[in-house]
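Of the protein chains in this complex, all but one are displayed in their positions.
Order of writing sets the labels: A and B. Residues in every chain begin at 1.
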Amino acid sequence: MSGPLLEIRGLVAGYHRDLPIVDRASLSVGAGEVVALLGPNGAGKSTLMKAVCGLVLVIGGSIRIDGRELVGLPTHAAIAGGIGYVPQVQNVFVTLTVEENLRAGGFAEPRAVRERIAEAYRRFPLLADKRRNLGGELSGGQRQVLAIARALMTRPRLLLLDEPSAGLAPRAAQDVFAAVHGIAAAGVGVLMVEQNVKAGLGAADRGIVLVQGRPVLAGPAAALGKDPRLARAFLGEAVDAA
Amino acid sequence: MIGTISYLVFFATVASIFAIATLGLNLQWGFSGQFNAGVVGFMAIGAYAYAALTAPAQHEHVGGFHWPMVAAMAAAMAATILVALAIGVITVRLRTDYLALATFGIAAAIGHLALNLEGITGGGRGVAGIAKPFADLPPFWFGLAFLALAACVLLAVYLLLERLVRSPWGRALRAVREDEIAAAALGKDVDRMRLTAFVIGAAPMGLAGALYAAFIGYVSPYDFLAIMTFQIWAMLIVGGSGNNAGAVLGAFVVWALWSMSGILVVLVVPSKLQVQGGAIQAILIGVLLVAMLIFRPRGLMGERLHSSPLLRDDASTGRR
Partner (left out) sequence: MIPQLVVDGLLTGAVIALGAIGITLTLAILRFANFGYAEFLTVGGYAALSAVLAYGGTGAPLGPFSFGGFIAVALAVGLLATAVVALVSDTVVFRPLRRRGAGPLVLIFASFGLALVLRHIVLLVYGTQPEYYSREIQIAVLLPGGVRVMPDQILVLGVTVVALMMLWWLLRRTRVGLAMRAVAENTALAQACAIDPEAAIRWTWIVSGALGALAGTLFGLTVQLRPEMGANLLLPLFTAAVLGGVGSIPGAVIGGLLVGVAENLSVLVLPTSYKATVPFLIMLACFLLRPKGLFGK
């Protein structure tokens, strides 16, 4: 496999043309790699993720998956190209049942849906128990599991997770990260936004710190965790680009 | 020659009356983003109020109050304001398309009542003998005098509204239209401002209705059909909403288009199909306006695209 799975170069993106939030960001994620995207509030982490899916305006730069350019594609086409996306909030359909949520996730591959749903139930037995419950009836942790299972329905090559452990009890969060591990082990590239630096780096192979729309620090997770520049970056102090 | 001048005078008078109503709509929509889908209802209230107060007594319906014209016009505006207040209070906190529904509903209800409450409105026969100013003048001079009156009223309404929108209140109103959340954060009472704009904007509509009644001397439910709401909206959109001069210009332009299409239909369509002529006119105007919305939404004089309320995504102001 030549080249990284996901390659972002010089991305400028935001909600309005005159107000970019992501400001010339470049990063890459390899297959089977878990990359944690960290940074203070408002740094543009979620926006960057949405840009990859085409859910915010891309003003400049390029986003490629396996060499294919995604910029300019409508969201459903970008996703169909092999992306699984789990948003931070409202990441399950509350008026659809668990099973319908999964069916929606597998919408692009109707012939494989039945098999994939069975697979999802094997992997996440709690979903099987709740298959006829509405998404709105699940607890926070259960919804998170459903959201991830939904994103996996098309066997994506790249998984985008926006704060997967947010609002979860530590035990549930651990389960989520363990699932992420298993997913990456199967060869999927994972880009994960995490507010909780320690947990994020603990679950990742690599970390990237985004400040004011641009990566300012990056490196292997363990090393980054011990890097004194990490705290400074979060506090908004200048950091030499890594 | 006289005929042509008479026609132009008539044209300008009706256009001026429409322009007054359009100015009111501009305050409601152009300056405070509220969709009044029942403009004709407010005009009807003004017209019937004026008619009820100035028409002679008839055994079929109430009358015989013989109010002086100016007082009756003031009362017409007051009646319109009261109804607007009632509707506004109920809908001010709701999603904006509910305001459209409610105003649409009230215009429809008013239309039904006008047709059915014979004791008050004369039903389908309408009310005749309404007091006209300059009633003693021969027709040609009456036309000129009334045009002068209508033009003066239009000018007065225009100047008053311009004053209002340039005042601190008017500027705050525009801030609310642009970004409601920010305005609320700055402590502006958003709901009350919108309600006030809605109510004040309704007054010229009632006045226009009263002027119309005074001009023709007769009103009936068939003078106030739903298509009139569409015509006034078209005037505002063509002229450019958010701009009072544009509203007036739009009124004249659209009324000219409407009149010309009417003449065109009379000339081109064979006489046996003339009854359908009105339908052809409506289709032409409908198509024209939808095309305008698609290709030049800011109208003739409206503001630039990105700040035009027409193209603002309602969701971005949080009012859904």
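The rule is simple: contacts are C-beta pairs under 8 Å (C-beta built on N, C-alpha and C of every residue); 3 or more make two chains touch, one makes a residue touch a chain.
What you see is a predicted model, and the numbers here were worked out from it, not measured in a lab.
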Which of B:Y7, B:F65 or B:Y98 touches the missing chain? It is B:Y98
Given B:A148, B:L264 or B:I280, the correct residue touching the omitted chain is B:I280
Residue positions on chain B contacting the omitted chain are 33, 35, 37, 90-91, 94, 96-98, 100-102, 104-106, 108-109, 112-113, 116-117, 226-227, 229-230, 233, 237, 275-276, 278-280, 282-283, 285-287, 289-290, 293-294, 297, 309-315
Omitted-chain footprint on chain A covers residues 53-55, 74-77, 79-80, 85, 87, 90-96, 100, 103-105, 107-108, 110, 150-151, 154
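Criterion: only the chains that are shown with their structure count from here on.
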Taking each chain's mean CA coordinate, chain A and chain B are separated, in whole Å, by 53
